[in-house]
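Note that one protein chain is taken out, while the other chains of the complex remain in position.
== chain A ==
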Amino acid sequence: MQLEFSPEEIAFQQEVRSFIAENYPENLRSVQDEGHDLSKEDFLSWHRILAKKGWIAPAWPVEYGGTGWTATQRFIWSEELAAADCVGTMPFGLSMVGPVIYTFGTPEQKARFLPGILSGDDWWCQGYSEPGSGSDLASLRTKAVRDGDDYIVNGQKTWTTMAQHADWGFFLVRTDPDAKQQEGISFLLIDMKSPGVTVRPIITLGGEHEVNEVWLEEVRVPVDQRIYEENKGWTCAKFLLAHERTGIAAVARSKRGVEKIKQIARTEMDGDKPLLANAFFKRKISELEIDLTALEFTELRSLAGEAAGKGPGPESSLLKIKGSEIQQRITELALEAVGHYGAPYFRGFGEGDNEHPIGPDYAHRAAPTYFNTRKTTIYGGSNEIQRNIIAKMVLGI
């Protein structure tokens, strides 16, 4: 065991750091700094640069377009991305459906869908939750009925993140209404431009349009867009959720988040002294920072286990629970730190709007971000569901 990076790892760190410095889009940086909402093109501009370099999917096997990096190199990569405040890549293709396709798909499906995920030409969304099926996902009712070489799909999905931009969606649908809940579900890839697909926005507490309802009415889906066997979609779903949970720890980004809180607490005044001199606020920061270190080393231990041949198992639920709580605490402290200036409602800059928003820059999005981040303990299987998973799969009770 050792913490130090080897000379090769240090060289790698230098290489990725310079790459980011030299290639991160200038205009994207200014969009971020000024607090604008990011457009689809904003996200894709960085995605395409990474795709061209071959670094878009470090976690994938090399044969499908991965980098072949070690766990340590991937750790370095995520640290450097976070330290440079790079926008994230969308997880729906790269971390969710991609691994499902290369694990369960046919050679034809891999050839058809993986290149578009890597290049960014296909934007993906996730059709899991339904109005009546949240935590009890396996109770889902969206129906797919076989008709020749197609399925006819009818139903409604909800909380579909970024579906307004999506070219493709991966959907859990019921193909056998008579089987036990988990056993009658299939995993379908649906072209979002298919007739009968309707996307309607849901506006969340911070005023963002991030999630949507997706209506499916008599949508024809060719059978060759089903991944894995009919009625075995739950296997793909579970696999995907375990993968989703590890990324959800978001350690590197949270470290950056804690640094920003410290910076705010050094700037904000609490009477005659900086807020950081307030013993109560200081204790909240140190508790947060120490919990984040515990999360970081839990993830590193888990990655080491993965490298030794153990895949991301149910213990990744621990990373999801702690990671999501920490993300929330960061936004909570940021809002607390800005004091009065959490209140002004910042709608973003309109066209030709040059007036500076109220309050310091770091305060503009403190409240909306806090509101928005309540999602982290709800999505990807709520933290209560994660505890059920650990109880059953790890503790055996």
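By our rule, a contact is a pair of C-beta atoms (placed from the backbone, for glycine too) under 8 Å apart; a residue touches a chain by one contact, two chains touch by 3 or more; residues count from 1.
Note that in this section contacts and distances are computed from a predicted model.
UniProt records the chain missing from this view under the protein name "Pimeloyl-CoA dehydrogenase small subunit", selected from "Pimeloyl-CoA dehydrogenase small subunit", "Urease accessory protein UreF", "SWIM zinc finger protein" or "YoaK family protein". In the complete complex, the hidden chain is touched by one of A:K53, A:R146 or A:R283, namely A:R283.
Checked against the full complex, the one of A:A51, A:L137, A:I227 or A:I321 touching the unshown chain is A:I321. Among A:L38, A:A84, A:V223 or A:I390, only A:I390 touches the chain left out of the display. Contact between chain A and the unshown chain involves residues 1-6, 9, 72, 75, 262, 266, 273-274, 276-277, 282-283, 285-287, 289-291, 293-298, 300-301, 303-304, 308, 315, 318, 321-322, 384, 387-388, 390-391, 394-397.
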